Structures are given as C-alpha cells and as structure tokens.
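What follows is a structure written as structure tokens; I'll ask about it next.
The complex is shown incomplete by one protein chain, all other protein chains being positioned as in the whole.
By written order: A, B, C and D. Residues from 1 in each chain.
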Amino acid sequence: DEALVAVAANFAEVAEGLFPIFKDKTGHDIIATIGSTGKLYAQTLEGAPFDAMLSADTATPERLVADGKAVDGSSFTYAVGRLALWSANPARIDGDGRAVLEDPELRYVAIANPSLAPYGAAARETLQALGLWETLQLKIAIGQNIGQTFSMVSTGAAEIGFVALSSVLSPRAGGQGSRWDVPQEFHEPIRQDAVLLEHGADNMAAKAFLNFLRSPEAVKVIESHGYAIWQGDEGRPD
Amino acid sequence: MELTVDLRVDLADFSLEVRQAFASTGITALFGPSGGGKSTLLRAIAGFERRAAGRIVFGEEEWLGPDRFVPTHRRGVGFVFQDARLFPHLSARGNLDYAWKRAAKAEAGFFFDDVVGMLDLAPLFSRRAGQLSGGERQRVAIGRTLLSRPRLLLMDEPLASLDTKRKSEILPYVARLPAAFGIPIIYVTHALEEVTQLADRIVALEAGRAVAAGGVAETLARLDLPGVQGRFEAGAVLAGRVAGQDAALQLTLVDLGGMSIEVPGIGLSPGAEVRLRVRARDVSLALDRPQGLSIRNMLDGRIVAMAPEADTAYAEVLIETAGQQLRARITRAAVQDLQLREGQPVVALVKSVAFDRQALPRAPADGGD
Amino acid sequence: MELTVDLRVDLADFSLEVRQAFASTGITALFGPSGGGKSTLLRAIAGFERRAAGRIVFGEEEWLGPDRFVPTHRRGVGFVFQDARLFPHLSARGNLDYAWKRAAKAEAGFFFDDVVGMLDLAPLFSRRAGQLSGGERQRVAIGRTLLSRPRLLLMDEPLASLDTKRKSEILPYVARLPAAFGIPIIYVTHALEEVTQLADRIVALEAGRAVAAGGVAETLARLDLPGVQGRFEAGAVLAGRVAGQDAALQLTLVDLGGMSIEVPGIGLSPGAEVRLRVRARDVSLALDRPQGLSIRNMLDGRIVAMAPEADTAYAEVLIETAGQQLRARITRAAVQDLQLREGQPVVALVKSVAFDRQALPRAPADGGD
Amino acid sequence: MADMEIPDLGPLWLTIRLAAVTTVVLLVLGTPLAWWLAHTRSRMKSIIEAVTALPLVLPPTVLGFYLLVLFSPNSTLGGLWLSATGSTLTFTFTGLIVASAIYSLPFMVQPLQGAFEAVGRGPLEAAASLRAGPLDAFLTVATPLALRGYITAIVLTFAHTIGEFGVVLMVGGNIPGRTKVVSIQIYEHVETIDYASAHVLAAILLVFSFSVLMAVYTLNRRFPVHAG
Partner (left out) sequence: MADMEIPDLGPLWLTIRLAAVTTVVLLVLGTPLAWWLAHTRSRMKSIIEAVTALPLVLPPTVLGFYLLVLFSPNSTLGGLWLSATGSTLTFTFTGLIVASAIYSLPFMVQPLQGAFEAVGRGPLEAAASLRAGPLDAFLTVATPLALRGYITAIVLTFAHTIGEFGVVLMVGGNIPGRTKVVSIQIYEHVETIDYASAHVLAAILLVFSFSVLMAVYTLNRRFPVHAG
C-alpha cells in the first residue's frame, strides 16, 4: 500500500529517515508532503488527499477532528521538541544563555513566529521566564518557522537564536557553533501530534505508519534527532 | 466600378462633407490646399476612418451604410500613404512580398518584375525601411501597393518626395495603370503638373467641401480655380487628335479641330486622342502672326474674357480658339500697350516646348467628361 | 560662421564622401537625386550620424574631429526633418513652446508671434500631431525649428508636402532668415524652383559625391546639370539691379548691365541687387525684334553655344546677353527653320511673367559668389 | 554541509513543464486581452486594467489560499470542474496551471498591452490596405513589431512561474511527482537546513534559466525589430 502523509517541516528530516525503515519492515510506501502546519490544515480542509498528518502542534489535529476531517481518537504525541539557544559562532554562548541574552552588544536574537510555530511560542515563554521578553523586543527577528529561524542564525544575520535542538544536532548543520539547551521547565512542552485523516481512514499503510511511530525502533530514531518522547501528562521526559 | 461617396466625417475642428461620384475608370485627381480634407476623404474611402458616417458604394458593393461597415481588407483598396508606412521589421523585398503574396493573382507572375523594374527597386531589396532614403521609401511603398493588385487605388501624394527625374519616370507608369489593369485611381496631389499629366477628372477639396469637380479641361479652365492653387500654375487643357509625326525632329502634330499645333514627339498613332495642358503663363498674345520667331505654334482666336488682377502686374485673358478655351497670363502693361479688349481677334503664341512632355492619351474607356 | 565639412560616412550599401565648405551667410541648396545622400550629409552635420568620420568645423568650433564629437544640442543646429517628427505627446502649441523655451533669446519676444503669423499656426495650436494633416505637420515643424533660433539651419525638403500657395507664402520668409538673423541655411530640395527662389549657392550631390558646387547662376548655367534634375526645369540666373518701379502697373525695371527688363513688382528700392531665374523653356528666340507682341522683354544677344539633344525634339541654346548668360530651350525644328548658328546675333524673348514671382534680393552680406 | 550528491531532478522537469505550459496558456489568453486593452475605448478599460494587476498585491500564499477555497470541490467552481472533468482542480497539475496563470496574468498582459499601444494603428492600416485580414495583420505585422513586448512578457511570466512557490504550494499541495515543483523543493531544503542540496538545486536552476534567457536575448538581437 501507499500513503500520502503530510509532515510538518521541522520533522521532515526525521520522517525521511523513518520511511526506509518502515518500508523494510512493512513493505508499505509512504510519500511525504512537507509544509507548514497551517498550510497543511487549510489544504486538508479543502480536500487534500492526505492520509495522515504529522503536525508540529497539538491544536491542529484537535481542530481537524472537530472539523470531521480526522479520525476521532487517532491522535497522539509522536515527538516532543527541544529548544536550544544557538549561535553559529563557537565562542558566543558560554554556559547559561542568560548572559548572552543580556549582553548589550547583542544585535539580534532570532526566534520562530510564536503565533505560527510551537518552537516560537516556547521561545517566547522562555524569554518571559527569563524576564527578558520586554527588553529584547526590538532585537527579536522572527522567522516564519523553525527552519527559517535556523537560517537566520546560521548565516550570521542574527548572532543567536532559539532553534530546534534537532536542527542543531542534524548532521546537515555541520556541528559547529555554541549552544545552550533550554531547560524544559522554561516553557510548555513542544508536543507534536500525529493524526489519521478521514481520507486515510481505511489506508493500511497510513495506519501502520502511525503505529510504527510508536515502535521502539522509531523512537530510537526520533530521539537520535534531538526530540524527546512524550511520557504522558504525569511525567516529563528527561 | 463606380465609387459613389456621400460622407460626413466630424473631427475635432474640422468636418468633411462630400457627396461625389468617382468614375470607374481613369484617374481622378483630388486636389486642394493643405488641410482641405484630402487625406481624410481618402482614409474614409479606404475604411480607416471609423468616424465616417454616410454611404460609400463601390460598384454593387456597399462599403459603408447605415448598418454596414466593410473592413479595409475586404474592400480591396490599395493605399499609398503620405508617410510611406513600410513595415520596419521587413526588408524592402519583404515588404513587396507581403503585398504580392496576398494579391488577387489572376494574371501571370511577370507583374512583379515589371513593378520592380519600373520603380528600380531591385537595388533596395535587402534594406530595411530605416536604411532607405525618403524617396526610396516612397518608391517601395508605391511598388508594394501596386503589387497588392487593388481594385481601387488611393494614392496620397505619392510622388512628393521624389526628384523630378524619378517623377517623370514613374508618372507615365501610374498613368497607364487604370487602362492596363482596369482599376480606377484617386490621386491626391498638390502639383498641378501631376494633375494634368495624369488625371482625367479633378475633384477640388477646400475646407472639407468639394468646391469643383469635373473633367480636367473644364475645371482647370475655370477662372476661380487659382484660389485653390495659386495663380502661378493655372492653365487650360486642349483636347485634340494626333494628326501626324515627324520622326526626324521628334515632333507630333496635333489637330485641335481645324487648327494644328506641334508638340514634342509622343509615340501615338494618328487618330489617338490627346490632352495637352497649356499654362496661362506660357501663352503670349500677338496682334498679327509674327515672323522669324522660334515660337512655332500660333493659334488664331478671339478674346472672350479679360480679368485684370488687382495688386499684381497681371491680367488673365481667356481666348477661344479652335472651339476650345485657352488662358493667357500677360502683364497689364501689355494689355495697355496692345489695347486689348474682349471680342478682339488675337494670335495666341504657344511655345511647343511648353507642352507637358508626358501629355497622355485619355483612357479609351473613359466617357466621363 | 563658415561650415567646412570633410566627411566620410559608410553605410551598408552606400558611402558618402564630401569635402565642401558652406558659406557663412545665405542659403546653400543641397540638391540631387533621391538616394544621393542629402539627408545623410545633413544628419552628419547635425551630429545624428555616429558613423560619420572626418572633420566638421563651424566657425571656430570643431564639431567633429579625430577625437572629438560635439553632441547635437551643443552644436545649436536647427533641423527640419523630412518627416516632421513632431512630439506626439504635445499639442502643436506645445511643440512650439518646447523650442521657444530652449531658444537662445537675445531679441524681444515678438519673434514668436512673427513665426506663428507667417506660418499661420494659431488655428492649429490645440491639435496633437496625430490630428494634423501632412502639410500642417510640416508647417508646425518648420515653426518649431525657427523658434529654437539655431545658429545653422538644416532643412530637409521642408516644403515638399505643402501646396503651391502655402509654399509661395513661406519661401520668401525662409529666404529672409539668413539676413534677418544672421544664420546660414542648408536646404535640401528636389524642386529647382525652390533652389532659384532661395539659394545663393548650390551643392549637387549624386551617389554620395558632390558633383557640382558653386553660385546658383554658374551652377545652373552648366549644361551638364540636367542629368541631375531632368531637363524640364533647367535655366539660368541673371543678376541685376533695380532701376525703377511702375507702381500703377506693378512692374519693376531691372537693369542687367546695359539692358533692362521688366519683372512683376518686387518692393525693393532702386539700386538693390536682384537675381532673376529664367527657365530655358521660357525663353524664345527671334531673328529681329517683333512688333505687337505681349512679350515685352527683348534682350539682344549672341548665340555662344548650341546643343541639340539627341532623342528629343529640343535643342539647348546658350545666349550671351548684357554680359551674362541665358539659356533657351527651343525645338530643333525652330533651329532648322531660323537657321540658327553659333555666333549669330538673336533677340531673346522673355515673358516678364516667366520670372519667378519671388525673385529675391541677395543677402547683402553675401560675397560668396 | 555533507553530501553533494545530485538531488532529485523530477521537480525540475515538473517546474519547466509548469512554466512552459503556463506561459503558453497566458500567451493564448493574455494576447487578446492585451490587444483589447490596447485598442478599446470602452469605459471598462481602466477597471479591467486595475483588476488585471490585482493578483500581484496579495501575498502568494494568501492568493493561494483563496484559490484553494475557490478551487475546492466544496465550492461552486471546484464542484462544477469536478463533475465536468472527473478530477479536482486542487492538488493537481491542472490546478497548478490555472493558479499560476492567474497569478502571472499581469506579467503577460501589461508588457503586451504596452507593446501593442506602441505599434499603433499605422502599420495595421497599411496591412489592411494590402488585403491582410485582422488575424493575418495581427500575426504578420503587430506580433513582430511587438516582439520586444512579447519577450518581456514571456521572460517575466516564465521566470516568475519558475520561482513562484507560494501559490503553487498552497493549491498544489506539494505532492511529489504531481505538484512538487523545484521551487518548493529548494524551499524545503532551506527550511530543513539541507543547504547543500539547496545550493546545488539553486545553481542548476540559475544556470538553466540563464541559458534560456541568454538564448532568448541573443536571438532577439540577432533578428532585431526597431521602431525608429
């Protein structure tokens, strides 16, 4: 079988790593369409032939269920994002991020758009928790998503930025720079939910893939990319 | 096919109102001062002027009517524009081919070479419009239009930018077109010489109205025409028949109906009708036939009218000779000296060289005037 | 300021090579067959032709040299184009104002009204170029150029699209410009009439070479010029002085140096130099002075040369009279009848009306020919 | 910046096809519209001209969103299309073409209109007097004289369609092999920090486009049409 899965851009790299394993294991083909969660939502609403969605948030799958476009009860958290304050300059961030954020020499700090990207919301919460949100207002450059935010930092346009830990850890990023892994208590957990869509309600491949995401094999891959696994409301991942 | 026009064109500060029939054969000169409406009339006939209202009928076809507007390409008119309007993206040759390809080709293909030869276009073939001189452009434009084999040829001052020599080469060719291809021509010009050398009829336009129309002879003989043209070029046209040829001296004897005159050799066989324009300024008057003069044409006649021109040195004298009318323009001083009066018999002296060299046969089929 | 030109322009199939000085006053006619290079030369002088190589010097200024190219707007030349080139985005008035605003204005402002009046431009003021007739466009273009008060005026067939009447109104005005404003004019034309009425000098261009150059009288008198122009218009120019006026009969008596002739009134005071063009076809010959003729000008002379034209009915006869040369074109039949020979005394008969009406004073400052 | 292997070139072909088809479609539709605008005296002219330019002012994604809504089988248009053709306009190549054409309309119409206006009536009258009918005159006279306008229009339309991805992404849904064009692919690579692949693809795209453009301009110089 074959399934068309809509994947949030930040998870695209991981997803692409998972497909071959899944194929080996089950023989099913997965085709991914990558986009921002908002766009994927609008498209699903207008009849896009997506069978499942790996969203970057929890709200969208919920909304899709409410709209009748997703199978009720099929959603679950497949990954939890980790936020990192990162600079392409290996000497810029030394230990605690607070010092560099309070540095008057700092020109720009990049974050993802808090209203679009969960990583952005988390970054804002972090800055609020640090009590720096107000003072940094004019230094905040906003990327539309976590990928753009990473671009802003990696090109040096912004000296530092709150990016996904998964991006920093990606072999594509080249492993340079300095970072501060934001402690998870600074923000709400960045839960990314997957959901089976109406279009794929009877698609074996889609269902199998969603199950596969929860398999230890998949979890290992996901974690290796810098994501955590949701342990339920009672317990926070380490 | 006759063209009848009953038109009204209202432009910003100008209105054209013309009701006129144009004969189905030969050449009609559209004549008149600059801004008189000649181009506007021509454009309306061609179907370029959407503001034209009224009727245009060509033969059986109604081109313009209350509910009818036949577009230009269906009218089959050829138009030589005042500004040549060559296609700038094509070479001279390309321009000619453009017309030739779309022509209604009944006859054989020699016509193309014919036109090219007559207008001497071959040396220009490879040039673009931008690489041609003013006169060359106009020659190509004329050739292009001829090659499209129109059913009615409209020419808007086609020869204004050509030198005298070229002009005298092309004029006879144009003059032969109506007879050769059976197409009528309406020909706009400022040059009275072109009128007399070419035209069978004149329509004079002034301020948007046809102020005079008719055969060339009658119209030119009218004394009020100078207002249109300036007095310098006015004259009269004599009709006659070829009576004989003197090959050695290159002279043709023309019989004007009783009297005969010599004109430079025109290669026509005896009996052929010819039309000779005599400019008033080329006619002198004598009381008796003088002797020992190089002027060889002496026509006995009678003064029928005399009009001294105020403010000038001249007087216009209308003479009847051989049943036709001739105009002479002489000084008022001469009138005084010779004591000329209306009714008086005089001898009109006409230098034979004063005849237009290209005096041309009237189109045989023409019964219009 | 004298203009000297030593130019070479190589175009695709044509090369112009001219080495010529143009006098600093008066009007030089640039004359020659279509495609001869007249426009190309004018464009090179104006600085439009980047392919021009050589030297152009105007007075003290080098306009073109080995390392020098003065752009048009710094040359201060006015150019009347063969195609009027009005600015289509401006009204006629706007076009005039455009020039007037940029003119070097030393004198008072009456000049504007002067030009407008002479060319009768006021009725056209509000029209756009697209709303003007061909002749009207050209009139506006002439006015526009005059209003820019150039230091050198280049005119490319400015009057070709005008009717005879208009032309005869505008010609005298153009003729007066060099004297009135001290600017020389180079004037391209096909019409010999315009040459004689206007020009002080002629430069004849053929196939890119200057084939003849000099004073109007000498150049036109040359028997080989007809090759350029066609024989019909050839003639000679007589120089004389005003001897007296007959106001009642509107005649002016001109002294040719011993002999006198009458011409239509030209309002000049006695003593003024004048130039009169006599076309060969307007001159008749007589063995003795005839009587009772309306022709009043009889000049005693002697035949100095005679050239029968093969293939035509004509012979050209060169006559010396009053120390000047006159040409007559008569039939070979007349030569036979009158038994004319070189050296023979004859009387040249010239209809006074045959003089150009606009026979004009030579520019007083002109010592060029 | 690890692997420099050549990325998947499928989206590139899809893009070229899309750009080519869109350009052709717009040539066919834009030419009569531009011609009409250039020659009409209708009072509607200014309105139509303004409307023609409007697709530009919306952000592509937003325009894409509205087109998505318009094309969706839930809408009247999309529903009609579905019942007429059996397939949807959304998430199909056909839909991409329609969307691109709408978005790029001004790039086609505006330069053409300007070129037709510059040609004017003169040459058309000349052609008509040589028995060329309107279509004939249009093809053999107006078109070559407006060549420069066509080049501008084609270049802007083609290049813009290649680069565009906001509308395409929204309406097409980024489905590999069907609606995933190279602009989206590059965009994805940048978004997913796969800069190496992005560089390679961008370079290929630039070289390809540069070659096409150079060819167009060189041909135009070789066979020029000058108004002067």
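What we mean here is this: contacts are C-beta pairs under 8 Å (C-beta built on N, C-alpha and C of every residue); 3 or more make two chains touch, one makes a residue touch a chain.
It should be emphasised that the depicted structure is a prediction, and the values quoted were computed from it without experimental measurement.
Participant: Of the listed residues A:Asn10, A:Thr33, A:Ser75 or A:Asn113, which contacts the missing chain in the full complex?
Facilitator: A:Asn113
Participant: From the listed residues D:Pro60, D:Gly95 or D:Gly173, report the one that touches the chain absent from this view.
Facilitator: Considering the complete complex, D:Pro60 is the one touching the chain left out.
Participant: Looking at the whole complex, which of D:Leu29, D:Leu77 or D:Leu213 touches the chain that is not displayed?
Facilitator: D:Leu213
Participant: Have a look at A:Thr155, A:Gln176 or A:Asn211 and name the one touching the chain we're not showing.
Facilitator: A:Thr155
Participant: For subunit A, enumerate the residues touching the unshown chain of the complex.
Facilitator: Residues of subunit A in touch with the missing chain: 36-39, 41-42, 63, 107-108, 110, 113, 115-116, 138, 140-144, 148, 151-152, 155-158.
Participant: Could you please point out the subunit C residues that touch the chain left off the display?
Facilitator: 46-48, 71-74, 76-79, 81, 83, 85-89, 98-99, 102-104, 130, 144-145, 148, 150, 154
Participant: Pick out the residues on subunit D that sit against the missing chain.
Facilitator: Contact residues on subunit D toward the absent chain are 45-47, 49-51, 53-54, 56-63, 65-66, 106-107, 110-111, 113-115, 117-122, 148-149, 151-152, 155-156, 159-160, 162-166, 183-184, 186-187, 190-191, 198, 202, 205-206, 209-210, 213-214, 216-218, 221, 226-228.
Criterion: only the chains that are shown with their structure count from here on.
Participant: At what distance in angstrom does the C-alpha mean of subunit C lie from that of subunit B?
Facilitator: Inter-chain centre distance comes to 26 Å.
Participant: Please tell me the distance, in whole Å, between the geometric centres of subunit C and subunit D computed from their C-alpha atoms.
Facilitator: 60
Participant: By residue number and range, which residues of subunit B touch two or more other chains?
Facilitator: 83
Participant: Check each residue of subunit A and list the ones that touch at least two other chains.
Facilitator: In subunit A, no residue touches two or more other chains.
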